[in-house]
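All protein chains but one are shown in place.
Moving on, here comes chain A:
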């Protein structure tokens, strides 16, 4: 990839993801975070909370499955003990003030979908929560089955959520991403982890929930409908030690493009890129032959009509055999041979 293009991506996409994680200017009203046991979304949610605190946005945390609410949350709602109506009442109480910007965090949509009467009405429930001052960040565990009415024609919940979301963030483990890249470089099948291994008794793969940080795959949908796709790496924050060093409230911007991650760069040599596969194709083959074509050779080759095209033209079947030969200048016409 050209360095200028990378630089361009770096500036634009980093700005974009920062805007998304900050939930600034209502950049994405509904962010869907798809995680799995390979890399949970907790770290990402904490990052959203930290950034919310920095930008003085109120964070409302709906805990369906979190036992210990992360620090820095302004309002926590014990959603696991409420039913849908109770939840809506509780939320409308917190979202009264339209001036106050808030981020609503669902720590798991899967359990929510199991509530009676939620599954079919999910779009209306979710959109009732979104307002110009409120954005929604919801986690969906891709490996937890949710109920689906087999008789109905309605799409599955995940399909629906993906359709509704303005941004889809998928989390990956750095270990797994590096292993997959290395395998690709050697044209090997990419390794699978966890449940996908389909080994008896394994639900969490080796290298899951990487301690170094989270690989984030972002798909941001612009208003025009065009999607921006990018991979980032979000390192873990070094807790209190750094806090006390920097003074309270110091905030270090640490998200980077995955391509800039030192380990990822090493894992893949030049010319292979996840976002545009095949960019480096045809280059870098060392041989004494010239395998390429010149422009003229290529045009000539395209101009050749292959015999089976001709056979399809007229009659075709049942017309008998024909010899198709166009004489070149160097050919010597032999009459005797023609008479045979």
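One rule holds for everything that comes next: a residue touches a chain if its C-beta (ideal position, glycine included) is under 8 Å from a C-beta of that chain, and two chains touch if they have at least 3 such contacts; residues count from 1.
Rule of thumb we're sticking to: contacts and distances are computed from a predicted model.
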>> Not counting the visible chains, the remaining one has a UniProt entry; which protein name from "Elongator complex protein 6", "Acetyltransferase", "Putative lipoate-protein ligase A" or "NTF2 domain-containing protein" does it give?
In response: "Elongator complex protein 6"
>> Can you tell me which of A:15, A:188 or A:202 touches the chain that was removed from the display?
In response: A:202
> Looking at A:36, A:134 or A:167, which makes contact with the chain not pictured?
Replying inline: A:36
> Touching the left-out chain: which of A:57, A:110, A:135 or A:167?
Replying inline: A:110
>> Touching the absent chain: which residues on chain A qualify?
In response: 35-37, 40, 42-43, 46, 63, 65-71, 76, 78, 80-83, 108, 110-111, 114-116, 141-148, 150, 156, 158, 195-196, 198-209, 211, 236-241
